[in-house]
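Then we have chain A:
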Amino acid sequence: MPINYYLFLAIALFSIGVVGVLTRRNAIIIFMCIELMLNAVNLLLVAFSKMHYNQAAAAAIPIANPGIDGQLFVFFIMVVAAAEVSVGLAIIVMLYRNIHSVDINFLNRLKH
Partner candidate 1 sequence: MVVLLLLLIPLIGACFLFLYKGDHRFVAAAALRLSIVSLLVMGASLFYWNTPEMLSFTAPWLTTLGSSLSLRMDGLGTILSLLTTTAYFILFWYLKGRTIERPAAFFAWLLLAQVGMLGVFLAMDSLLFYFFWELALIPMYFLASQWGGARRIPVTFKFFIYTFLGSVFMLIGILYLQSKTADHSFAIESIRRIRLTNEQQSWLFWLFFIAFAIKLPVFPFHTWQPDTYEESPTPVTSILSAVMVKMGILGLLRWLLPLFPIASYMWGDVVMSLAVAGIVYASFLAMQQVDLKRLIAYSSIAHIGLIAAGAFALNQMAYQGLLIQLFTHGINILGMWVLADIIERKTGTRSLDSLGGIAQHSPTLTIFFVIIALANIALPLTNAFVGEFLLFNGILATPSNYYWVFAVVGGLGIIFAAVYTLRMIRAIFYGQPSATSPAPISLATHEVGALVVIVGLILFFGIYPQPLIDMTAAFSKELFDQTDITSLFRKS
Partner candidate 2 sequence: MSISAILFWVLSVAALFSALMVVTSRNPIHSVIWLIVTFFAISGHYILLNAQFLAVVNIIVYAGAIMVLFLFVIMLMNLNKESEPARHRWLQLAGGVSGGALLLVLVAALKDTELKSQQSLLLEGHTGLIKTLGQELFSTYVIPFELSSILFLSAMVGAVLIGKKD
């Protein structure tokens, strides 16, 4: 499969995530859409990693583990995402406790 297909797939997933963020009011769903966007990026990274591997293999360039950086990046993104989700959900829980809603329309405190 050409790398372009992965590119377009990732863009499509990312855009769906964006649309979700823009159209929904439930903080948790917005949060999930952000996860979706992260995963779209992850997928693209893995695809490029594979691409680099193939290039190196085809050109017989003697590098140890070509394209491995991309996969490690994905790994780190997952780590960070996990941490982010834990804190983010904690914040949402706290918000819910305070205003009894997860509707972001009520979260206009930035105005003041």
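Simple rule for what comes next: contacts are C-beta pairs under 8 Å (C-beta built on N, C-alpha and C of every residue); 3 or more make two chains touch, one makes a residue touch a chain; residues count from 1.
Behind the choice of candidates: all candidates are chains of the complex that A comes from, given by their letters.
Computed from a prediction, not measured in an experiment: that's the story for all the values here.
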{"item": "Among 1 or 2, touch partner of chain A in the complex", "value": "2"}
{"item": "Chain A - residues contacting candidate 2, complex", "value": "1-9, 11-13, 15-26, 28-29, 31-33, 35-36, 39, 42-43, 46-47, 49-51, 53-55, 57, 65-68, 71-72, 74-76, 78-87, 89-94, 96-97, 102-103"}
